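For this view, one protein chain was removed and the others were kept in their places.
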Amino acid sequence: MNAPTRQPDADIRELSYSEAIREAMGLALERDERVVLMGEDIGVYGGAFQVTGDLVERFGADRVMDTPISELGGAGVAVGAALTGLRPIYEFQFSDFAALAMEQIVNQAAKMRYMLGGEASVPVVFRMPAGSGTGAAAQHSQSFEAWFGHVPGLKVVQPSTPEDAKGLLLAALEDPDPVVMFEHKLLYKMKGHVPEGWYTTPIGKSAIRRHGKDVTIVASAIMVHRALAAAEKLAGEGIEVEIIDLRSVRPIDGDAIIGSVKKTGRLLCVYEGVRTLGIGAEISAMIAESEAFDFLDAPVLRLGGAEAPIPYNPDLEKAAVPQIPDIESAARRLARREV
Amino acid sequence: MPTEVILPKVDMDMDAGLLAQWHVATGEHVEKGAALFDIETDKAAMEVEAPASGIVGHIVAEAGSRIPVGQVVAWIYAENEEIPDLPPGGTISGDTGAAEQEAGRNEVAEVPQPTAPAARGSDEAGAENDSGSPRPRATPAARAAARKSGVDLGRVAGSGPKGRIQADDVMRQQPVSSGPAAVAGLSEAAPPVDWAENQRPLAMTRRKGRAKGHPILLIHGFAADASGWAPLEKALGDAREIIRIELPCHGRSPLVRIGSFREFTRMMVRAFDDLDVAQLHLVGHSLGGAVAAAIADIRPRRIASLSLISPAGLGPEIDGATLYGIARATRTDSLAPWLKRLAARPDAISHDFAKAAMMARMEPELRAAQVELADMLFPDGTQSFDLSAAMARVDTPFKIVWGRQDRILPWRHALRAPDVAGLHLLDKAGHIPHIERPEAVALPLLENFRTGEIPVQQR
Partner (left out) sequence: MSDDNRPFAIRKYDAARLRDALRKMYLIRFFEEGAEDSYMRGLIHGTMHLSIGQEASAVASCIGLTDEDKITSTHRGHGHCISKGAEVGRMFAEFFGKEEGYCHGRGGSMHIADVTKGNLGANGIVGGGLPIAVGAGLTAKRLNTGAVAICFFGDGANNEGAFHEALNMAAIWKLPVVFICENNKYGMSTSTERSTAVKNIAERAVAYAMPGHTVDGNDFSAVAETVETAIARARAGEGPSLIENLTYRWRGHSKSDRNRYRTKQEIDEWIARDPIQRFRKELIEHAILDESEAEKVATEARQEVEAGIEFAKSGTAPRVSDLARYVYAEENA
């Protein structure tokens, strides 16, 4: 009997990260009348990073709404609409500008359900293009994941692959609470397999991107890819790195990290946000408090952004956030017990 | 009237010091000027000498405690003076600090005070600890493993940075399975143990140095392992990198069948070549001393200095009974009497010391391999190899340190060493001066290293 032949491209359909997000938004707009997109220049312009693209042509300007340059107002309108029955996705042109809308996100959206004793729900999604590497300097390159992760009532996700970008956005849409999704600008063009149709990637669950026994690296967003590249090099030296893609900053997948550290005894946290008081601090503390503590065979290391704004000069900009060689050498030093 | 011994102020801005270790026990005789105890401050570690000759009647401060300057720590009584039951001023406990006693219970509390030489952490952990507590530097995983297996961290040599004890440093100190070993110990004639060779490279661990200078390579003796270097490493300080290679059939090195001393040496030279270090200071003890001399002969240009501690290879005599006794012992009670022969003062080897030593030798295969090795190297209790010619060719700074009370290899063998070798004969030391009197061994070694680092023309 012949073996059943596989459809050649049944499951290898590839989309870019931004196409995957657009597909998710398109599915949502098709499936649910209550879904509206809001943001600056998301209509004919297609979004500053061409993420919304042609959605305005498919769904019209009533559902793909260009807002004035009014972040506080725009985000607040989205919150109010979510509170009263719509399912808005608000796109910040750059995550940096969320600073202008902190009030509505942090003081209003995040706390509404609680303040009202569970009687209200704010199912809004904030999309945030984030990160450095584009030469846009200090006010257009920041990584605020930890800021928002510090706010109970918000959920914060940070996909690293096209598949997760779509899955997490759909999960965010289904979620009854406000979700902030950080999209790394340098990932928008990255291609990868994206399943068809509606599916969700669970919020609060990490993914193991590589298995290894020597060192655990917890990374998020673009750092996952840098860590993978570093791990590849280290494998040639006999160092086996396990890579956990955090995916969600809040809630954080403690069990997976603790489990991995129990296995490897060594932990390196890699994230782009400023190192101090960042995601790595939380993960380190979590490990110190957990049963994984007894399995630690080296200090926990953090690689994060420099204690400085993102500089303009390209060399300085690179030096301001972890790069592949940084990850490689930190993991190597851990594995070789040099720290 | 007994003479009081106080904790002296040895440092300008010192108000208390860690009484690190006693060199004498209650009831012992001391000569005025002999080393009485070690103290450590934030900046220094030093020996305090006996202020009078006589009997140490009372020791009132425990090793490991932090004592205010000026406080009485012991009383020395004249030879014919009557020693009362209680010391004149009562006992003091020092302040190890409740928290540390709690946390360090499994490591520190079991340390055989006051005489066990390897009682403390493998490096300057104590000195760096503000409280002065001699807690070994160890990872959480190593501590957990030690707790579980009852291994005394104070006896484990750390392979991590600054001598930090890693989990696997502890693992190799613990029995692979305690069951069969215990059973084997019960039967009068243990059946011969089969063991298989394995082809791993020799075990090597390194501790980074703080300053420049050539690394120090340490080669231990028969039936020992790298952990035995801990006291000497501490005494040598952390300026230079320390590298330890474990002999075949020892410690974490593989078990192999070796036909000759030459073959044995060849394996070590291979490991030495793998180090990829331009020049280093070579230090060997006993059998390791003979191996070191052989390496120095084969790789003269890579040796900055040679230091041998009670080295083998300088005469036929050796206490074969002790070698076999140690190699064969299956439990602490049979090991301890042999170990006592290693030291100048038998009571230097406490029960706990022996227990820890036994822990490291619980694998029957390892013991069997060592017995075979002893058969080959020391047939009929005789040293089958002679390195006096090799030593005669050494032209780097060269020192030999030997204990006067060595009962395994008589120190008079040293007289067969070439005249270029400086000889340091230590009193109150047996076959393991680096454990019994680490500071006294470190002194000539460090001098040797320094000379070895001066360019030849300027020496």
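First chain written, first letter: the chains are A and B, and each begins at residue 1.
We adopt the following convention: a residue touches a chain if its C-beta (ideal position, glycine included) is under 8 Å from a C-beta of that chain, and two chains touch if they have at least 3 such contacts.
Because the structure is predicted, anything quoted here is derived from the model rather than measured.
S.K.: Check the whole complex and report which displayed chains the hidden chain contacts.
M.R.: A
S.K.: Just name the one of A:F97, A:F126, A:F182 or A:F295 that touches the chain not displayed here.
M.R.: Checking each option in A:F97, A:F126, A:F182 or A:F295, the one touching the absent chain turns out to be A:F97.
S.K.: Check the options A:I208, A:A235, A:M286 or A:A319 and report the residue that touches the missing chain.
M.R.: Considering the complete complex, A:A319 is the one touching the chain left out.
S.K.: Of the residues listed, A:A137, A:I208, A:A229 or A:A281, which one is in contact with the missing chain?
M.R.: The one listed residue touching the chain not shown is A:A137.
S.K.: Considering the complete complex, identify which of A:P68, A:G117, A:G197 or A:G236 is in touch with the unshown chain.
M.R.: Only one listed residue reaches the unshown chain, and that is A:P68.
S.K.: Suppose we count only contacts with the excluded chain; which residues of chain A make the list?
M.R.: Here the touching residues of chain A are 40-41, 43-46, 48, 66, 68-73, 96-97, 100, 134-140, 306-309, 311-316, 319-320.
Going forward, only the chains that are shown with their structure count from here on.
S.K.: For chain A and chain B, what's the span in angstrom between their mean Cα positions?
M.R.: The computed centroid separation for chain A versus chain B comes out at 54 Å.
S.K.: Report the residues of chain B in contact with chain A in the complex, numbered from low to high.
M.R.: Its residues touching chain A are 139-144, 159-161, 164, 166-168, 208.
S.K.: Write out the stretch or stretches of chain A touching chain B in their complex.
M.R.: 265, 293-298, 337-339
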